[in-house]
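See structure below.
Below is a slice of the complex: some chains, not all, each in place.
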Amino acid sequence: MTRPPLPRIMLEPMVRAALLEDFGRAGDVTTDAIVPVDARAKTVLAARQAGVLAGLDLARIAFDLIDPRIAFTAECRDGDALAPGDVIATIAGPARGILSAERVALNFLCHLSGVASATASIVDAVRAYKAEIVCTRKTTPGLRAVEKYAVRVGGGSNHRFGLDDAVLIKDNHVAIAGGVGEALRRARENVGHLVMIELEVDTLDQLAEALDIGVDAVLLDNMDAKTLKSAVAMVDGQAITEASGRITPATAPSIAASGVDLISVGWLTHSAAILDIGLDFLS
Amino acid sequence: MTRPPLPRIMLEPMVRAALLEDFGRAGDVTTDAIVPVDARAKTVLAARQAGVLAGLDLARIAFDLIDPRIAFTAECRDGDALAPGDVIATIAGPARGILSAERVALNFLCHLSGVASATASIVDAVRAYKAEIVCTRKTTPGLRAVEKYAVRVGGGSNHRFGLDDAVLIKDNHVAIAGGVGEALRRARENVGHLVMIELEVDTLDQLAEALDIGVDAVLLDNMDAKTLKSAVAMVDGQAITEASGRITPATAPSIAASGVDLISVGWLTHSAAILDIGLDFLS
């Protein structure tokens, strides 16, 4: 499967900002004081845990921005399954630059591999079902594009990237509009018909009303497995069905068994722990 | 205890960027389509989990940037212990602005409260000992200043903010310099004497060599509790002692019992799960 990385022009600004955040007003005073300007090093990025790799380009850019003479040779690709000890890349060249960029490179790589690994664990858990795992807008501020990329790398898909690329009518919108029907009508009237409209429903009654009016997708929020199954049956292919509500790898299979098309999981991007990856000096 | 928030001038750029990341190229199409321009709402930020609050100013700024007519009334302060259901703030005003800023406000608040809560859990675990809990440079790219702030809110302290504000000599620096002694001498010669010098040591022999030459602090990396205790005894007040190495709330007390001054924990900033906080519409 092809999972092309994001173009460097999208990634470089955030790597540059992260390096400047780490360098502060005087740069790497330790390395500058101790490491001779002509010292060279050969190092490897190595997995310390099993998981799925994501963010290799961000690491590559970090070393390149510090010193373009650093040779970064990837031994893996984003999406590869890692076992502890696996060598991800070889990084060789001026020792100062390698030491100065190390932490920023790892901060991106460990975080995004953590997101990809979390995604893969849920994707695996529901592999027997048709349900696709999707992420939400509950992302870390400033990192949405790359976290959503990491979800794709882990085998998931992306729901909305922001408030602007689809309509998602939530309970508060419905309350203000005065009902599901009015909310749907206003949405249909005010957005172009290339924009998908999804509605959050909490009950089967609301679902029935929505299907009557017509809707592209329904978000079935916090329903138990049995109600979900009834909902999917009621929809019967007239709309995309999506389940949500604090779903974990443990609870995902029972949700997926309902036959929903999508399961959205905020945890992938807001609470996944890092995947531990380190930089080892060979010489 | 006083824990003053960071000044708005430091926080506003990241809130602004997060809002623009969410608004994309067309803004909140759902709310714009459904919610009348003069609709008003009264809402509360409420805790859904127990934990420690951090980041309230970022939430306040998010609503203010969208619509300065939104009234944000804090009921808690950063550092307060939250129980499920606790009301954190009341937010009232134009409904459109409240709906459009909600997710960004929550993304900051949940993430930073997660960091503060994780910190507090370890701080509590070692309360019987003198050890201070400190964070590392393993932070989320772009969020270092606020994550380190959240650690302070949770009762921890901050180690280096970046590569520039102290010398921390790690094993690779020592290897390149050719030994602990030479590394320390180069550091002392090349940095002003207002800069603190810390050295990572892996063995008691290295520690002895470092104490001989003189050093401000020693990072005792991945030592077991018994070795740590010997190290602290050997240092005997001649340097600040810091323990590190995948420390968790479970393992922290045995580490702290060694008598070290500091325990550094990367997990606080790189892997803490969010604290669940939500926005409830009252009317």
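In this document, chain identifiers A and B correspond to the written order of the chains, with residue numbering beginning at 1 in each.
Heads up, the rule we're going with is that a residue touches a chain if its C-beta (ideal position, glycine included) is under 8 Å from a C-beta of that chain, and two chains touch if they have at least 3 such contacts.
None of these values were measured; they are calculated from a predicted model.
For this complex of identical protein chains, the structure file gives a whole-complex count of 6 copies, while the figure shows 2.
Throughout what follows, only the chains that are shown with their structure count from here on.
Centroids built from CA atoms put subunit B at 22 Å from subunit A. The touching residues of subunit A, counted against subunit B in their complex, run 14-15, 17-18, 21-36, 39, 41, 95, 99-100, 103-104, 106-108, 110-111, 114, 137-145, 161-170, 172-173, 175-177, 183, 186-187, 189-191, 195, 267, 270-271, 273-274, 281.
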